[in-house]
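Worksheet: the structure to be examined is printed underneath.
What follows is part of the complex, with its chains left where they were.
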Amino acid sequence: MIKVGIIGATGYTGVELVRILSHHPEVEIIGLTSQTYTDQAFGDVFPSLQKITGLILESQDAGGLAERCDVIFTALPHGVSMEVAETVVAKGKKVIDLGADYRFDDISVYEEWYKVGHKTPELGREAVYGLPEVNRPQIRQARIIGNPGCYPTSIILGLAPLLKKGLIHTDTIIADAKSGISGGGRGLNLAFHYPECNENFKAYNIGIHRHTPEIEQELSKLAGKKITVSFTPHLVPMTRGILSTIYASAAKPYSTEELLELYKEFYSDEYFIRIHPPGQYPQTKWVYGSNFCDIGLQVDPRTDRVVVVSAIDNLVKGASGQAIQNMNAMFGLPETTGLDFAPVFP
Amino acid sequence: MIKVGIIGATGYTGVELVRILSHHPEVEIIGLTSQTYTDQAFGDVFPSLQKITGLILESQDAGGLAERCDVIFTALPHGVSMEVAETVVAKGKKVIDLGADYRFDDISVYEEWYKVGHKTPELGREAVYGLPEVNRPQIRQARIIGNPGCYPTSIILGLAPLLKKGLIHTDTIIADAKSGISGGGRGLNLAFHYPECNENFKAYNIGIHRHTPEIEQELSKLAGKKITVSFTPHLVPMTRGILSTIYASAAKPYSTEELLELYKEFYSDEYFIRIHPPGQYPQTKWVYGSNFCDIGLQVDPRTDRVVVVSAIDNLVKGASGQAIQNMNAMFGLPETTGLDFAPVFP
């Protein structure tokens, strides 16, 4: 059994880790920490998990928890994880960070976009970007994982086959992405106050969202050249789900069927990637509560553009599910272990 | 492995059976039938279950399917199941009917409320009302189960301890129940057209809903005397969940704490019943996608009324999960087998 600790267990990605790990056949949850709810039963804070877990929330002692665990998940605001991660690694334990602190190859990019100095730059450079479908070999060897952001997961997986095979003009990429409100976390904010989001749809942070450099970093590595994208996030009045609609000009006039075949082949060994048939596009509800990433696409012969649509559950494949997939890979388990549950539909 | 067939697999309770049974460790799904989608892959009709099941929908041959199975779930409109059930039982196989045809001890009550003659009255009288927390011994011996309605499940479980112990005046019961829209099924209907239900709340079928006699039958058996209730269903703009707010006059001035203790004791061996502490009431989101029934209550000393609140997921504990719980009981498995998954929150 892998001994697991979660630091920052009472945000939405934390509670999702607990939900999934409670049923993971090879995991024992050793400890959960919280600054706000220390000493309370986890099931009292989240009554949905009454009878699922009996754990009591601990105060945030990273070193102490690390000693009792094999791996620590950190679900903390950016800038906070780096202090914790160093402590854990020093104890010889693995870290999977769900925040942004360990996602960047170039620390200065992180510092520029997140407006904070990095306290553990060496660890930052060592960390592996935890998208298993793209970086599996490095993940298996990693001590520390920067778990991808939700938007980047949907966009990178949506574009990987096209970039890897050089089928699009890389200066034409536009990613128009739409997220459920849980992506904004559990912290109070007028933007996430029910009457302000319900029956409402909006764009935000156009061209300046912090997931942009992370998307560009990974797309550039896939393409073998520097890529700049237009990325526009939106908020959808629903709790879970991200759907990204991604546009790029085709290098040659491919057919929809041709490209879909290529996607199927590219992802043939990937359980969590499902490719839709021609004319059918993903819907977020079809992946609700699951670790799947569904992808469909359409070539528009009138404009010679490829339109890729990808859908994930932002809290599962976009966060906690993917983190567990990384853990499985790091510990030599099949990646589907504890993660092959079906979406909840309707 | 229990060999299972589902007749009428493409309604919402059918697809929920498939979702849950696909992960049940002691079940093999042998066949799924559909009149509308015959010969199509189940995963093409419900893309959420792509990679979860590879089954192809069969035409509706109850006898043929029964021969290959140990138990048949029927998820059909009322009046249709009875034809199928007789065929299956004649083959020596068990039936769990998710409709209303086998819920009534008194066939004439069924015929009066459902405006249809019963075609298999003997089987109707033999059938067991499948609420395990109440009728477990009979369920274990049953050949045919009438799986409870969603509203009745929430109301009967909410009142059972009070009635069994005689703590309320039985002529004062009012059940004000609220359901998500999926309770109305997958058939098209202006009442379930998105713009007509979204941002809307309404009552319907006041005093005449067909779940009324079923509620009264079971409450009467629990109380040992005939009970008539006021039952008002409502539609909530959400997909899943039922919350019932149940009122009754207390026989004596009990305290909230006293009654909650009694509930805990009454349900102490029931995994799927969770009792909330004083001052906290169930929320449908806390049981979303799970087989739990959460119960809280409040004594109002100003009026000497008890107010019980119970919440279930109408498609799980209110339908398909409960059907599987019945199957587990009928086949000698722990009732939690394949059903102990956590609610999806948020």
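So that you can tell them apart, the chains are marked A and B in the order they are listed, and the count of residues begins at 1 in each.
What we mean here is this: a residue touches a chain if its C-beta (ideal position, glycine included) is under 8 Å from a C-beta of that chain, and two chains touch if they have at least 3 such contacts.
This one's a predicted model, so the numbers in the text were calculated from it and none came from an experiment.
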Copy count for the complete homomeric assembly [2 present here]: 4
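Quick note on the criterion: only the chains that are shown with their structure count from here on.
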Fitted rotation between chain A and its twin chain B in degrees, CA, nearest 5: 180
Approximate Å spacing (C-alpha centroids) for the pair chain A, chain B: 36
Chain B residues within the chain A interface of the complex: 12, 15, 19, 22-23, 46-52, 182, 198-199, 239-240, 271, 274, 276, 280, 283, 285-290, 292, 294, 341-346
